[in-house]
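This is the structure, below, for whatever I ask next.
Apart from one protein chain that is not included, each protein chain of the complex appears where it belongs.
Per-chain residue numbering starts at 1, and chain names A and B are given in the order in which the chains are listed.
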Amino acid sequence: MSGFADYAKLDATALRDAVVSKRTTAAAVVEAALARIAALDPRLCAFSSVLAESARERAKELDFALARGEPAGALCGVPFALKSNMCLEGVEAHCGSKILAGYRPPYTAPFVQRLLDEGAIVVGTTHMDEFAMGSSGENSAYAVAKNPWDPARTPGGSSSGSCAAVAARMVTFSLGSDTGGSVRQPAALCGIVGFKPTYGRVTRYGLVAFGSSLDQVSPFTRSCRDMELVMSVISGADEHDSTCLPHPPIDPDRSDSVRGLRLGVPKEYFAGGLDADVRARVEAAIQQLVALGATTVPIELPHTEYAIPTYYVVATAEASSNLARYDGIRYGVRKPGDGSLQGMIAATREAGFGPEVKRRILLGTYVLSSGYYDAWYVRALKVRRLIRNDFDAAFERVDLIVCPTSPTAAFELGEKSDDPVAMYLSDVMTVPTSLAGLPAVSVPCGKVSQGGKALPVGLQIIGPSLADARVLRAARVFETATKHQSELYALDLSALEGAAR
Amino acid sequence: MTQTEVDIVKKTATLARLELGEAEIAKFGEQFGRILEAFQKLSKLDVSGVEPMTGATALSDVLRDDRAKPSLERERALSNGPKHDGEYFIVPKTIGGDA
Partner (left out) sequence: MSQTAIPTSGPTPQGVGVVSKKTGVRWVPVIGLEVHCQLKTETKLFCSCRYEFGASPNTRVCPVCTAQPGALPVLNREALALAVRVAVALGANVAPRTKFDRKNYFYCDLPKGYQISQFDQPFCTGGGLTLPSGKRVRLTRIHLEEDAGKAIHDRGDTTLVDLNRAGVPLIESVTEADMQTSDEAYEYLTSLKEILQYAGASDCDMEKGSLRCDVNVSVRPEGEPWRTKVELKNLNSFKNVKDAIEHEIERQIEAYESGDKSKFPVQETRLYDATTQTTRTMRSKEDAHDYRYFPEPDLVPFHVEPAFVELQRTMLPELADARRARYQRDFGLSAYDAGVLTGSRALADFFEMVVKLSGNAKETANWITNGVLANLSDPTIAAKTVDELPFRPHDLAELVQLVTDRTIHNNVGRTVLRAMFETGKSARQIVKEQGLEQVSDEGQLEKWCREALVGKDKVIADVKAGKTKAVAALMGPVMKASKGSANPQLVQEILLRIIQTEM
């Protein structure tokens, strides 16, 4: 059967309409997605697994249901991809790690189930930095995803494959996870929309933990209205996660305007280290928002400079404990070691984890160990409070904060992979929001030219706790007015087709 | 890289059950030193009287009712295990333990 010709031109909202109004079928949509993956993914390496059979099966069911006149779900017939740290029963979730090679979860994450229940069709799982630790996708034990704008460059990380898959329009949306910027930063680097909700808006049950007090399931979409749609499906209370908020799902904001919104511009985010071209695009974007009726207010977030060390202490401490379960006993790959139990555990972990994961486990173990706990871990928790306090103070004066998502456009693969400190610094704009647990979106705001390539830039819009809908509304108004979204559709990927990895 | 950094890495690796080789210890020791140095600025900040922020929500008292739900079938519970006999997970012989 042949695919739906307009597949790559439509966002999820339009694609669902096409399926529900029977201009096409879910089956034709799936064929188009599979064909596009077959054409582009050998070069882009976004997908870890392609679930062609089950996707076709599900599309058929949906088409039958539509034919019988059954009500269509909010994402009926829309293909999507999962980061491979998410649990879908029976589908390998290796988390980009050798230690979980072949691991098939015995359960399905509720946020995945909700998408499936609304008629979305999962077509594959994506590559990622091992256990979501990384900012470029290069820490995968399997394959390194590429940026569709320039395959020599990173799509960002750690949700590298999920981002590349949407940016190359192989799937219409995807799920990533954002712990310190792992969705917003790649979204910026690939010119799509990435949104990290307020901590607790989406259940973490079924998302393999990295930093428990930071992790949030965060989608990639082609448009802001799609983001509102996907969030309205996956957010909301869940009895399996004690930290999931009891609030109802995020309801899209009815307003189409940013008129009267006070936008805080934090001077710390426009300081040294910010690429001049990126800065120019972001400043232009802020001016466009002003032209749309918003006002700007200079603000200060004085503890921003402490965010990176604070984040790396907190996240690695939690990770060192979260990753203790990979001991070769109940799942994953086992190495015998010296034949003793503890020797087996150590050998399994030594062989199963990559260098960045080991580095972070060591750092996290160190900051929790006796004698260092107060000086590092407890101190970081206190600084985390100060960072949150900065935001709380700012949001007494402004409705939203606007700043760059990433200090640079997409960097070249290999550029920072051997320098952990430099790599850690690429999260400088996203980490503070993660520590504070606030909602933040990255929305495309233009391109810069580097090395003869046009590379996207992202505008980050940050909101106060629970103001997820307001953040998404501002992004939508900006997107509608500026048409930066259309650049994604102008991106010609024909040169990548059929090429080998 | 100082001897202290190597010692820290070795001791921490044992605690974390990472069986690092000599080359890895040397590499991590050097990086560890640089990371901690970059992070030193944390210790310069005055945090007296600041309440540690242990979570990102203000939620409290999340409890569930004491009602049973079906457990996993054993086959599925064991299915990912590298070594099992259909009833138990199997590990190298070990005695003692912890509590």
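The criterion applied here is as follows: a residue touches a chain if its C-beta (ideal position, glycine included) is under 8 Å from a C-beta of that chain, and two chains touch if they have at least 3 such contacts.
It should be emphasised that the depicted structure is a prediction, and the values quoted were computed from it without experimental measurement.
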Checklist entry - For the chain left off this view, which of A:Lys9, A:His240 or A:Arg397 is in contact with it? => result A:His240
Item to check | Residue of A:Leu341, A:Val402 or A:Leu438 in touch with the missing chain, whole complex considered | outcome: A:Leu341
Checklist entry - In the complete assembly, which of A:Leu40, A:Ala74, A:Cys87 or A:Ala143 touches the absent chain? => result A:Cys87
Checklist entry - Looking at the whole complex, which of A:Ala33, A:Leu51, A:Leu100 or A:Leu115 touches the chain that is not displayed? => result A:Leu100
Checklist entry - Of A:Asp11, A:Asp327 or A:Asp399, which sits in contact with the chain we cannot see? => result A:Asp327
Checklist outcome for this item: Note that chain B touches the chain not displayed via residues 15, 17, 54-55, 57, 59-69, 71-72, 74, 77-78, 85, 87-99
Item to check | Residues in chain A touching the chain absent from view | outcome: 85-87, 93, 95, 100, 103, 105-107, 109, 204-209, 212-213, 239-243, 317-318, 320-321, 323-327, 329-331, 341-342, 345, 365, 368-370, 373, 377
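Throughout what follows, only the chains that are shown with their structure count from here on.
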Checklist entry - Which residues of chain A touch chain B in their complex? => result 102-104, 106, 199-200, 213-214, 239, 242-243, 245-246, 303, 305-306, 308-310, 312-313, 320, 324, 327-334, 336-337, 339-347, 349-350, 353, 355, 358-359, 361-363, 365-366, 369, 375-376, 378-386, 388, 420-421, 424, 435-437
Checklist entry - Taking the complex as given, what residues does chain B use to touch chain A? => result 8-9, 12-13, 15-20, 24, 27-28, 31-32, 34-35, 38-39, 41-43, 45, 47, 50-57, 59, 62, 64, 72, 76-77, 79-83, 89, 91-94
